[in-house]
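One chain of protein is taken out of this complex; the other chains stay put.
We call the chains A, B and C, going by the order they appear; numbering starts again at 1 in every chain.
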Amino acid sequence: MALEGVTKSFGASAVLKGVDLFLRAGEIVAFMGANGAGKSTLVKIVAGVHDLSGGAMRLDGRPFQPSSPSDALRHGIVVVHQAINDNVVLSMDVLENLCIDRLCRGGPVLFRRGRWRAEAQAMAARVGLDVPLNTPVSELSLADRQMVAIARALGHDPKLLILDEPTSALSDAEAERLFRVVLDLKRRGVPVLYISHRMGDIRRLADRIVTLRDGVVTGDFAPPLDYGAAVQAMLGRQLAKASHARVPGGEVVVETRDLRVSAESPPVSLSLRTCEVTAVVGLVGAGKTELAECLFGARRPAAGAIRLDGRPFAPASPGAAVAAGVHMAAEDRAGASLVPDFDLSQNVSLPFTRAFSSLGLLGRSAERRHAADFVRRLGIVAPSEIAPMSALSGGNQQKVVLARWLSRPCRLLILDEPFQGVDIAARRDIGQALRDTAEARATLVLCADLDEAAEVADRILVMSQGAVVSEHFAGSLDREAVIRDLSKSTHAERHAA
Amino acid sequence: MQPDLAQPASANLPERKRSEGFAFRPIAVRYGLVTLLVLMVAFFGVMEPSFLSVRNLVIVLQSVSIVAILALGVTATLVVGGFDLSIGAVAATSLMTSSYIMVVFGGGTVAAVGACLAVGALVGLVNGLLIVRLRIPDLLATLGMMFLLLGLQLIPTEGRSIASGMTLPDGSTATGSFTAAFLALGRYRVFDLVPISVLVMLALALLITVFLTFTRFGRIMYAIGSNERAARLAGAPVEAYRIAAYMISGVFASVGGVLLAARVGRGDVSSGNSLLLDAVAAALIGFAVFGAGKPNAIGTAIGALFVGLLLNGLTMMNAPYYAQDFIKGAVLVAALMFTFGLSNRPR
Amino acid sequence: MQPDLAQPASANLPERKRSEGFAFRPIAVRYGLVTLLVLMVAFFGVMEPSFLSVRNLVIVLQSVSIVAILALGVTATLVVGGFDLSIGAVAATSLMTSSYIMVVFGGGTVAAVGACLAVGALVGLVNGLLIVRLRIPDLLATLGMMFLLLGLQLIPTEGRSIASGMTLPDGSTATGSFTAAFLALGRYRVFDLVPISVLVMLALALLITVFLTFTRFGRIMYAIGSNERAARLAGAPVEAYRIAAYMISGVFASVGGVLLAARVGRGDVSSGNSLLLDAVAAALIGFAVFGAGKPNAIGTAIGALFVGLLLNGLTMMNAPYYAQDFIKGAVLVAALMFTFGLSNRPR
Partner (left out) sequence: QGAAPAPFDGSKKPRIALVRYLSTGDFFQAYLSGVERQAEALGIELRVFDSRQDAALQADMMDQAIGLGVDGIIVQHGLTESMKPAVQRALDAGIKVVAFDVNVENEAVPQVEQSDRDLARLALEQAIKDNGEEFEAGYVYVAGIAPLDRRDETWTEFKAKYPGIKEAARWGTMDNPIANSVANQASAVLRANPTIQVVFAPYDEFAKGVKIAVDEAGMSGDIKIYSADISTADIAAMREPGSAWAATAATNPAVVGEVSVRTLAMLLAGENPGASVIVPPTLITQAQLNDENIANMEELSKKLPQFAHADVAVPAWMKLPPR
């Protein structure tokens, strides 16, 4: 596969300004670039979603111009797209999702589940996806949905595999299984284009690193790989070393006592304080999201109590939680956070329209000023503060979600997987912003990835199977111990069961 | 539905454990509407014994057949996440077309039926292109088409209904007439009992059920209805499927129109709006049958039957038409409350 | 469109170069339908000068006022991602209710209007509860409600129209009559020119436009319509808003019914038949006005006006009713092709 001078513009804004890229058989190329650099756009051009504005593509030496995703698929180009919900059909079950692309390509007219079951099971087993095949995908966690998408992609015999931030919703264990399969494909000679903001992934997989900045390739690093230089080429500047001292917690803001998110789950007792940023790490399915939802009123706990500022707190709805000063950026960006029909500023102000209105009438200019301020502060790459969400890259959409919940003071700020798809530099900046403003509130960050957690947190709680199993502190973080605690994992238990 | 699972149900998937103990809710959700149907039949049977005679049940089938056929067609568009408001008008147009061809042009049965099916397919194609290529929202495109057809079908006769010997706008007299074979479509009874329209309905119901539920095309259509983007990215030719759905809907509606013409035996001026609403009602009730919660052909057929039995029974009991509307609405709402209110689907 | 940003565009804001060259498409999308409207008016005005007389334009406004009011109400439900099929039936029920109260109970104007508004709000509330609490799909719940009301409104009079001196089902004679004040709602003309129904329509259009576009409540309603879950997790009381939308729709429909009763001066059972489809058409055309691509009140009002002007002009030019339907459908489809086909919204 080779790309020659590929350009792409949306209306007047040029996104790709002449990209040259080639992939050799049996090579994993890590494709790095800051949010909005144009990575996903490139992927979509190769996958037949977008037409290219200029340049050419070649596949096996022949000119290649896919007219549609199905055309690209027929040529053996298999893609896991960045937006997870673009990869799965929620109303269908796991089996159907695993074989849907095969159904589209042909085969017997009658669809018999029995015929597909063995194959689907093999696909699922390959990536260690461990859910009943008849579970509707809408009931799966985001991570499992991602695994379904990956399982389907890997189930093909791709000629070219493109993974656009496949691990953003995964924890290390799932990621590791993914890596093994990818490496296996590599051995079989399949070229892989791998996009990620996680240096860990790139260290593990990359044979070559190509960096993209503002739509132009700024670096092509062959082994031995110089990761520092790659990051610099991608950002156009040096990345400051991240380290922070632990800030001890102030007064207690939120306390849970024997909180059970569901009847079967273990009790959770924790307290969150001002100044301190608390991160909860846990594998996928550990129950982090469910805990957050209980605190935010999106889920009714089965037992136990929550206290906010010393008073009992049992929010009946997210609305009540927001009113009480509890803010939460949900995990599922597209499904649970963003309003697709709204522009950037409207998405930022959504929960706080009251603050921008008098007598119910909205003050549009104040709203826009406010959003523009955050566009600048979080480095959101967008045409303007009134750009539609569809014109933003995945990482920048995530930043919009964060901007929304950072935009007003609160008592408790919950961020569920806040760094999905956010590039390294921006992650640092946001982490810094979080820490800088942590004084007046309790901050709870839920991450599957330990590096992310360590970067931002003063205190790290490890969660496994719904229970908090250990507590660690920045400065004295014993990674080995954390990983040991994590590995009492749900999945291990699941397999044992 | 599937007693699946290779692995034993894992501990942290609570929904798999439902089957322990007798669960009332899911059963109520799944069979609520069907139970209601059975109770209704029993009630009418007791009140009016002739209700349960075979002949009457055939009458019920016959009276729902046309609506059911339209409803089955619209189900196909519902499956791909669309909606076809033009079906009533297509049926009316097909009624006029077949009459016109036989009465004015003196055409034969095959020509009349063929032309109707062609008209249905063409309207479906145009609907589909408007929606897929020009990206007009479904409701809007088919609403426009509805008005257009309602007018169009009356232009050739200047608003007159079509019958043998009618005077044409140019003053001449139409010489053709409905062919016997065409009328037989509406009147002949197999074994002197089952009208052809009922057989057509059953055949089409079977066909579309198999198509939607058991073929890969059907799977893909459901996928498109649920997440068009994901289906496209998985390689589905989304445009083609959506156009096909509208063509199915158009053809089914035109079949309904042909049967209507054969039964009525003349080109009746009509808007078909009642057909539209009844067909939509049947298709939507279908959501509730067996707790499907989504468009499905079996449900649609049962939905049509449900309304047909209710109206037949009420008519037998001499309920005036307005009371029938009222009871139809009330039973509908009650059945739906039952089905949807109890199901604890997450929102 | 908007002069950019307070801050100088930061390094990572790509510059916008739109203004180079004349962009035809966005303008065609935005003003296509309005241009068509203006052309249409000009054409009719040339063909038939009295079309442009103030009196005639007032007649157009008056003839669209009731449909427009219903359409504005249904727009509110479209905004929250719902749909209200019961509006026509609510208007008819309100027509019958007001007539019944005045003619049979001898009630006054305030009682009649008040009862209608209460009925409208109640129906909206029930619709909302069915949809929100019992999670019945919108189309289904309101369709059931539609049938229910269509029957219910006829029960008190056993299907007869309500007029002074009518015979009631129990054999007695109704003694009341429409009050002068009530009839004035339909007949009085401010400055001897503008009927009250037009003023009511304009006031409601203004009200709902401001509400939907400029208040935070409207903003939240749009958010709910676009992504309900996101709105809920942003703290919006989604249930309350959705119920409110159906209540707005119900109340607007009942206002339409009151005005219809005042204009007709009798509880006529067949008035209000075509209101649903016409109102839906207006609301859907509204999607295309100014390239909004989503439900909006201004668009709805212009959509209603569009259809009204077209029909009025065609009538003036002596087009028969079926040709009017045809042209209405054709113009609708053409206008939509223009607006939606050209806009390059991503799918």
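Rule of thumb we're sticking to: a contact is a pair of C-beta atoms (placed from the backbone, for glycine too) under 8 Å apart; a residue touches a chain by one contact, two chains touch by 3 or more.
Given the structure is predicted, the values throughout are model-derived calculations rather than measurements.
Enquirer: Let's see if you follow the contact definition: name the visible chains touching the chain that is missing.
Expert: So, spelled out: the chain left out of view touches B, C.
Enquirer: With the full complex in mind, choose from B:269, B:292 or B:330 the residue touching the hidden chain.
Expert: Looking across B:269, B:292 or B:330, the contact with the absent chain belongs to B:269.
Enquirer: Pick out the residues on chain B that sit against the missing chain.
Expert: So the residues of chain B touching the unseen chain are 48, 50-51, 53, 55-56, 59-60, 62-63, 66, 92, 95, 158-167, 173, 177, 187, 195, 260, 263-266, 268-275, 278, 311-313, 315-318, 320-321.
Enquirer: Go through chain C and note every residue touching the omitted chain.
Expert: Residues of chain C in contact with the hidden chain: 50, 53, 55-56, 59, 62-63, 66, 154, 157-161, 163, 178, 186-187, 260, 263-266, 268-271, 273-274, 312, 315-316, 318, 320-321, 324.
In the analysis below, only the chains that are shown with their structure count from here on.
Enquirer: How many angstrom lie between the centres of chain B and chain C, each centre taken as the mean Cα position?
Expert: Centre separation, chain B to chain C: 28 Å.
Enquirer: Taking each chain's centre as the mean position of its Cα atoms, how many Å separate chain A from chain C?
Expert: A distance of 43 Å separates the two centres.
Enquirer: Going by the contact rule already set, what residues in chain C reach two or more other chains?
Expert: Answer for chain C, listing residues that touch two or more other chains: 229.
Enquirer: Applying the document's contact rule, which stretches of chain C touch chain B when the two form their complex?
Expert: That would be residues 130, 133-137, 139-141, 143-155, 158-159, 228-229, 277, 280-281, 284-285, 287-288, 320-330, 332-333, 336-337, 340-341, 343, 345, 347 of chain C.
Enquirer: Where on chain A is chain B touching in the complex?
Expert: Listed in rising order, the residues are 47, 49, 68-70, 73-74, 79, 81, 85-92, 95-96, 100-101, 103-105, 107-113, 117, 121, 130-135, 138-139, 152, 262, 264, 285, 465, 490, 493-494, 497.
Enquirer: Per the contact definition, I'd like the list of chain A residues that touch chain C in the complex.
Expert: Residues 11-15, 36, 214, 296, 298, 317-319, 321-323, 328, 330, 335-342, 346, 350-351, 353-354, 356-357, 360-362, 369, 372, 375-376, 379, 381-386, 390, 404 of chain A touch chain C in their complex.
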